[in-house]
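Okay, here's the structure, questions in a sec.
Left out: one protein chain. Kept in place: all the others.
This part shows subunit A:
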Amino acid sequence: MSTAPGQEAKSPLIRLRGVSKAYRRGDIVVPVLENVDLDIEAGAFEAFMGPSGSGKSTLLNLISGLDRPTTGVVEVGGQDLARMSDKELSDWRAGHVGFVFQLYNLLPVLTAAENVELPLLLTPLSRAERREHVAAALEVVGLGHRMGHRPPQLSGGEQQRVAIARAIVTDPDLLIADEPTGDLDRKSAEQVLDLFEVLHHELHKTLVMVTHDPHAAERADLVRHLEKGLLQ
């Protein structure tokens, strides 16, 4: 079911064929993505750029199983996401995808450690095992000493690193980041990007990132451009 990096060197981790996505607004159908073909290899670090409204987030949602295409095939790790039910998609996301959002999306009432622990509540791990995983993930992002702090007590950069710890704590194959540095200052953004490189090079995660920031895009192996729903 899951695809370890290198195991299927030939077939890409992510494979989109003829993918279109349109939203209905009342009677009007608004096309967002049109006939997108896309292959992303396991272990790649790719960045998507493009003007606002070009459909970058929509594409990420399809790749990460948050949404289904109007037509076309979205295959991730050999599974056709378009054919899965909501419940199956939930389980699949829990096991395979880690999310990093522009606004971090941490629960403000929970401590850093509790936020990181959230995805582990869906696993059969014991309390002690969960604690170990949480500590390890926070150590990776350099925040082992801030476990008991709640998001409002952390800087934006620190919050985003907590969010990254949360994204990797279940050890997913795929990390999805939608403008992860969009709300950060230069220095914090660099720290986050450094982390992404570590995850990419040392932990061999597949990273798909949307960004407006050319500095951020530079860190990726490959930058793709999306223009009015068309992949350039």
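Here is the rule we go by: a residue touches a chain if its C-beta (ideal position, glycine included) is under 8 Å from a C-beta of that chain, and two chains touch if they have at least 3 such contacts; residues count from 1.
Just so it is clear, contacts and distances are computed from a predicted model.
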Point to revise | The complex's invisible chain, by UniProt name, from "Peptide ABC transporter permease", "Thioredoxin-like [2Fe-2S] ferredoxin", "Acetolactate synthase" or "Catalase-related peroxidase" | key: "Peptide ABC transporter permease"
Exercise for review: Write down which of A:L103, A:L203 or A:L222 is the residue touching the left-out chain.
Suggested key: A:L103
Revision key, fill the gap. Out of A:E117, A:E158, A:E179 or A:D213, only one touches the absent chain, namely A:E117
Point to revise | Those residues of subunit A which, in the complete complex, touch the missing chain | key: 57-58, 61, 64, 66-67, 86-87, 90-95, 99, 101, 103, 105, 107-110, 114, 117-119, 121-122, 127, 130, 166
